[in-house]
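Every protein chain of the complex appears in place save one, which is left out.
And now, chain A:
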Amino acid sequence: MSPLFLNALEVILNGLMAGIMYSLVALGFVLIFKASGIFNYAQGVMALFAALTLVGFQTGQVPFAHLINAMFGTEIHHWGSGMNTFLAIILTMIVMIIFAWLLEKIVLKHMVNQAPIILFMTTIGLAYFMEGFGDLMWGADIKTMDVGLPSGGSLWLEDFTKGWAAEGTEYYGMYIDVLDVWAAGIAILLVIALTLFSQYTKTGRALRAVADDHQAALTVGISLRTIWIIVWSLAGFVALVAGIMWGSKSGVQFSLSLIALKALPVLILGGFTSIPGAIIGGLIIGVGEKLFEFSIGGMIGGATENWFAYVLALAFLMFRPQGLFGEKIIERV
């Protein structure tokens, strides 16, 4: 096989891995959109916040240290050497649940029956709030996250693929980050777990009922507000997983919240209500942008990953306004 073909193959594989990362964020969007019709822009910031909180617990930072120091002139920063990763993950999850509960109590319950655009704006407000809150609580510096996941290139794969190239050509084997493989595995597990949860538990059935029809769900005695708390907690959980993955990959920093924007074209392609759609959309975007950058990007100045996903979604929408898996839009007057 020629090295060019192998390179393209490597690009596709890496694209698939990147796509899974996008899908992880898109998944959180879909969960909330199905259950409450809210398009949660804050999903990316929730991932950032979860990752910040996790690192904060792990390293034993004092929350709001900066603020307390400024107000009282103290010099506190850490309260010990931190705690082990597992405990930190549990505690972060508890924080996310408390957050979901507060959000429902303070904001969402007032927003029933508002127009979708208003709800969307509320979540953008929420995104600002959480970003400020997270920075205030844990500081805005870039943090490294280490939860014990392996990372770096896989030597085994490099050796394994080295022999594939034709004799006499220069080829050094494929580079695939082990962390990406782990992320893919975890994403698949997460989807299986979510599917099982929504198919086989009582709460899961209630979630699906609410997604189907709010009013009908209310009439059979499902509490919408409890469901919302559960859904936002679930989205918090997905955000935590996404935060761990992205955080381990590229450090916990503000740009983490921008992946939320990348999740939008993913959702456009996959449809807002379909979990498999989110996965497939993520894969298409991931492979598409990597291949485009590989084949054409170099010729027109590079960094096409910034916009390719959106332009792809736009071009796609011109032909199928309802997305890949959406039902045909029928409008009535």
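Methods note: contacts are C-beta pairs under 8 Å (C-beta built on N, C-alpha and C of every residue); 3 or more make two chains touch, one makes a residue touch a chain; residues count from 1.
We adopt the following convention: contacts and distances are computed from a predicted model.
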**Item:** Chain not displayed: protein name in its UniProt record ("Protein kinase", "Homoserine O-acetyltransferase", "Quinol oxidase subunit 4" or "Amino acid/amide ABC transporter membrane protein 2 (HAAT family)")
**Value:** "Amino acid/amide ABC transporter membrane protein 2 (HAAT family)"
**Message:** In the whole complex, not just what's shown, which of A:4, A:216, A:261 or A:296 touches the removed chain?
**Reply:** A:261
**Asked** Which listed residue, A:130, A:145 or A:191, touches the chain dropped from view?
**Response** A:130
**Message:** From the list A:84, A:114, A:144 or A:295, pick the residue that touches the absent chain.
**Reply:** A:114
**Asked** Tell me, which residues in chain A touch the chain that this view leaves out?
**Response** 39, 66-67, 70-71, 107, 110-111, 114-118, 120-122, 124-133, 135-136, 140, 258, 261, 264-265, 267-268, 272, 300-304, 306-307, 310-311, 313-314, 317-318, 321, 323, 331-333
